[in-house]
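Omission of a single protein chain aside, the complex is shown with its protein chains in their original locations.
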Amino acid sequence: MIEYIPYIGVVAMILIGLYPILFRRNLIKIVIGISIIESGVNLFLIILGYRDGGVAPIFTSLPPGTTYPEEMVLPVPQALTLTSIVIGVAVLALMLSLVMHIYRKYGTLDVQKIRRLKE
Amino acid sequence: MTFLETLLAHSPALVIATPLLSAFLVPLVGRISPRIRDIFALVMLGVTGCFIGLLASDVLSHGSRVYVFGAKNLSVPLVRILFEVDSMGMFMAIITVMLAGIAVIYSWSFLQKQDGLDKYYTLLLLVTTSALGMELTGDIFNFFVFLEISCIASCALIAFWVEEGEALEAAFKYIVVSSIGALFVLFAIGLLYAQYNALNIATLAHLLQFSFLDKIILVLLLVSLGMKAGLAPMHMWIPDSYGRTPPSIVLLIMSATLASFYGILRVIFTMYGNVLTTPLRFSLPAHLIIGWILIALAIVSILIGVIMALIQTDLLRLIAYAAVAEIGYMFLAIGTSIAALGTTYATVALQGGVLHILNDAIDIGLLFLVAGAIYFVAKKRSLDDISGLARNMKYTTVFFIIGLLAVAGMPPLNGFTSKFLIYESVYQVNPILSIIALLGSILLLAVFIKVFYAAFLGPELPELKDVKEAPRSMLLAMGFLAALAVCIGLFPNIFLDALVKPAATALLDHAQYINMVVGGL
Amino acid sequence: MNISALSEVAVRVIVGSLGLAAFGIFFGLMLKGIDRKLSAHMQGRIGPPLRQPFRDVAKLFVKENIVPDQAIPWVFNLIPLVGLIGTISILIYLPLGGFPPLFSTAGDLIVVLYLLIIPSLCLVIGGFSSGSPYAIVGAQREMATMIAYEFPLAILIVSIAWNLLQKGMTQVFSFSTIVATPVWNQVSGPLGFIGFAILLVVLLLVTPAELSKIPFDAAEAETEIAGGLLVEYSGRNLAMFYLTDGVKTVVMASLIVAVFFPYNLSTLLGLGTYDGMVIDVVFFLFKVFLVILFSVTLIRVAIARLKIDQIVYTYWVPLTLVSLVGLILVMWDGVIMNFFSSA
Partner (left out) sequence: MFSLESGSGFWNPVLWVLALFILFLLFYGIRGFGKSTYKKGTEQTKVFLSGNKETSPEEMHVKASNLYWGFTTSMKSLYSLLRKMHTGNTSDYILWFVVVLAVVFLIMGVM
């Protein structure tokens, strides 16, 4: 049972992230929601690479006596997660700067009021 | 190896590297002189186009190619990225680079008086790079990375007219929609990796079992990429973002959108190609269900697109709704070809759908450029405020007429050729599909006749008495697309045989795609 | 392709299109004359002589060709011509008078459906380009009418092709297939027969709208917007539109004849080559006349003009539903018959 908890956490984080996006009116909260979904997905990727008692997958500094590759954690998900985090930071920065500019133009952060573009 | 052979051998990498490097060289060149920078961007896109042409002629005559980034022979497999180039990818790459080149030519005059153009050209080249990457890559995670690059770069481009609140609003909506879409794609990729310990599309296709988890992955990929491609009812970001940016940027976002559409094709036809005929409950094959889901969404797209376009008064927004309808036609065609997999008319429908990608890029692109020309001379967005421009803008009027007839699918222009193939194949699945497609076309005609009247015909308004014809570079860009529309319309079979049929065959032949990688390099 | 084959195609195109132009215009104007004479008799008038439409055209050619100040001259002058040649060009795909089409493998039913848009489209653009408020109101009504009747028309054409496909034909949109296998011979039982009868009635009701005749002529509406989209046209430009109207009548009637009544008398009577041809042509013209009598003359004498929103409603709701019922009956036709024969 205990090994399923991370997966439950992943689903929970994605759902928690969706909640403010769908039901909260503040733009900042929407951005936070996206950020939480992203953390959930990153968590998911990290879990995939987890190996009980494994070591970091660096060939040159393996602790003596480790059998390769069985005792190394999987390197690919870590690479994926790193990439995803970097992209996430860029998206987050872009979104926050947009929110800032929108506040200047609209004078509000209420998503219900920021809809000059409709129909 | 001669120089040309070396170039050819590395052209898949060069196709990506050239625009990527020049994207970051543009600001430096811009320091020398803005004029040189403008030409530099076009020249580098031309070089990319040359590589694509070289690669395409090779792929079309000698079959698909695999290009390896990283170790060719490694004891631990999979720590590498593969580019797998086939006719379909090349077809999309040609469209992408064509749209980017036209966008650059058009923006020479259109954005002349704006500042921040160094960054504009950088982002433009980045969007091109990302779309090309999505089309050439053979690795699903690499696909996601390019998807995110296109998302970030397009978002920054949409906010180009940053003084207008609406542009910011559109950009925010775009980034929310596309980053959530991309996150769900990443989630699906994680699920794939968890099951098969692989990220390569060909390897995944080889291993895929169509388990319950695979169904979830398919749904996630289909719906998220569908949202990025503008499938109704998730299309609402399209009018917002297309309607609030300079038309040259719309061409680039359109190429990113088409690349997402290509992603769907790749997922269904290649990645799930082996398991499409798996029987599900009630012994219905899987492809029937997937095909009908796509057809249903496509019908909704066509109807919502045209019906909403009919009541728009903002010209750019109106064309954006028409673009939604055109995307619906593509989905209708591929949905049919999936639902009826294996029949002859499924192949015809797929060819129609693939040809429609090109036609959509040309027609909608042309209309956006014309709309941009109107905005450029009249400085007005609403159709209610402009009138009688045909008196002073003869060339633009002719280009608009070509775009209008092409997008409504009137013979003998290019829109008719692909729609003809679509009508005469989809009715075999169910007659009502052709009927709705025909109806959508006539409504599109009505939509653009309204624009034709409002913008070009009608009485001459005093404040528009001395408007001038659009500048030469804009006319050149429009003229190129219009000439292409007429050429494809008059000689459809040449384009069909040379480009579309190989692309459709490559899509249907997933076994070959898989064997290129799985059979050993 | 060698030179002789190429030159043969060229000769066919040139001679064929000239001949069809003469045929279309002559019979179009004749039908107009007959229509006017008949409707006059129905209303208890004497009516104009049969050659009156020819006189009208001749008269228009000597009248002044006025271009209003508000119009855009190049569009205003070009559009009537484009409309006329576009309409005549439809005739090269249609089987006429028992003969096969001039180019039987160059265009099919879908192409004709699209080309049928051209005359109305040209009227619309002509109206918009003339700059008069009356003409603009008329033009947008014509466009709305066009959207309206295209829905039932599309249902009809696709269901005919679909039925042929179910009966194992190939090239189902081509006119040679449609003429060789008349729809009435391709039904398995009464359901299909009723379905096609419904679709025929719908097509007969689409015809007056396609030809802008009462009750669907809100676009012209002389009593209300003074001729609507034609209000500013005069002289030779108006003559072009007048001829377009005539040719359009022939096109629409030949389409109905080709789809629903492609039967010939010569094979039935076992006549020789030349007398058979004559009989076929006469019989074809008789069928065309009957179609026009029922779908134009009778309706326009009997019914008053509808408002534009009523036109749209009529076509999009009742007529579309009726033709969908027809389509469903045609689709069930084979299934139910198979069910009974197997049971």
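Going in written order, the chains are labelled A, B and C, and every chain counts its residues from 1.
FYI, a residue touches a chain if its C-beta (ideal position, glycine included) is under 8 Å from a C-beta of that chain, and two chains touch if they have at least 3 such contacts.
A quick note: this is a predicted structure, and the numbers were derived from the prediction, not measured.
Colleague: Based on the whole assembly, the unshown chain contacts which displayed chains?
Modeller: Every shown chain touched by the left-out chain: A, B, C.
Colleague: Looking at the whole complex, which of C:Leu109, C:Cys122 or C:Val187 touches the chain that is not displayed?
Modeller: Only one listed residue reaches the unshown chain, and that is C:Leu109.
Colleague: Going by the contact rule already stated, which one of C:Ala40, C:Leu81 or C:Val325 would touch the omitted chain in the full complex?
Modeller: Reading the full complex, the residue touching the unseen chain is C:Leu81.
Colleague: Given that one chain is not shown, which residue among C:Met30, C:Val137 or C:Ile256 touches it?
Modeller: C:Val137
Colleague: One chain isn't shown here. Among B:Gly89, B:Gly273 or B:Pro411, which residue touches it?
Modeller: Looking across B:Gly89, B:Gly273 or B:Pro411, the contact with the absent chain belongs to B:Pro411.
Colleague: Give the residue, chosen from B:Val176, B:Ala202, B:Met271 or B:Leu481, that touches the chain omitted from the document.
Modeller: Residue touching the chain left out of view: B:Val176.
Colleague: For subunit B, enumerate the residues touching the unshown chain of the complex.
Modeller: 172-173, 176-177, 180-181, 184, 215-216, 218-220, 222-224, 226-227, 233-234, 236-237, 240, 280-282, 284, 286, 289, 293, 297, 304, 307-308, 310-311, 313, 344-345, 348, 352, 382-384, 387-388, 411-412, 416-417, 420-421, 424-425, 427-428, 446, 450-451, 453-454, 458-462, 489-493, 496
Colleague: In the whole complex, what residues of subunit C lie against the chain that is missing from view?
Modeller: Residues of subunit C in touch with the missing chain: 1, 9-10, 13-14, 16-18, 21, 60-70, 81, 84-86, 88-89, 92, 103, 105-111, 130-137, 140-141, 143-144, 147-148, 161, 165, 170-174, 218, 226, 231-232, 235-236, 239-240, 307-313, 316.
Colleague: Name, in rising order, the residues on subunit A that touch the hidden chain in the full complex.
Modeller: Contacting residues on subunit A, toward the hidden partner: 18, 21-25, 30, 111-112, 114-119.
We take it that only the chains that are shown with their structure count from here on.
Colleague: If you connect every pair of chains that touch, what shape comes out? Choose line, ring, star, complete or other.
Modeller: line
Colleague: Quick one: report the Å distance separating subunit A from subunit C, using the average Cα coordinate of each chain.
Modeller: Distance between chain centres, rounded to whole Å: 62 Å.
Colleague: Indicate the residues of subunit B shared as contacts by at least two other chains.
Modeller: In subunit B, no residue touches two or more other chains.
Colleague: Could you list which residues of subunit A touch at least two other chains?
Modeller: Residues: none.
Colleague: Can you check the complex and tell me which residues of subunit B touch subunit C?
Modeller: Counting only subunit B, the residues touching subunit C are 388, 390-391, 394, 409-411, 416, 420, 423-424, 427-428, 431-432, 434-435, 438-439, 442-443, 445-446, 449-450, 452-453, 456-460.
Colleague: Quick one: which bits of subunit C touch subunit B in the complex? Just the residue numbers, please.
Modeller: Touch list, subunit C to subunit B: 70, 72, 74-75, 110-111, 113-115, 117-118, 121, 124-125, 128-129, 131, 136, 139-140, 143-144, 146-147, 150-151, 154-155, 158-159, 161-162, 165, 173, 327, 331.
Colleague: State the interface residues of subunit A toward subunit B in the complex, per the touch definition above.
Modeller: Its residues touching subunit B are 14, 21, 27, 30, 34, 37-38, 41, 44-45, 48, 69, 75-77, 80, 83-84, 87, 90-91, 94-95, 98-99, 101-102, 105-106, 114-117, 119.
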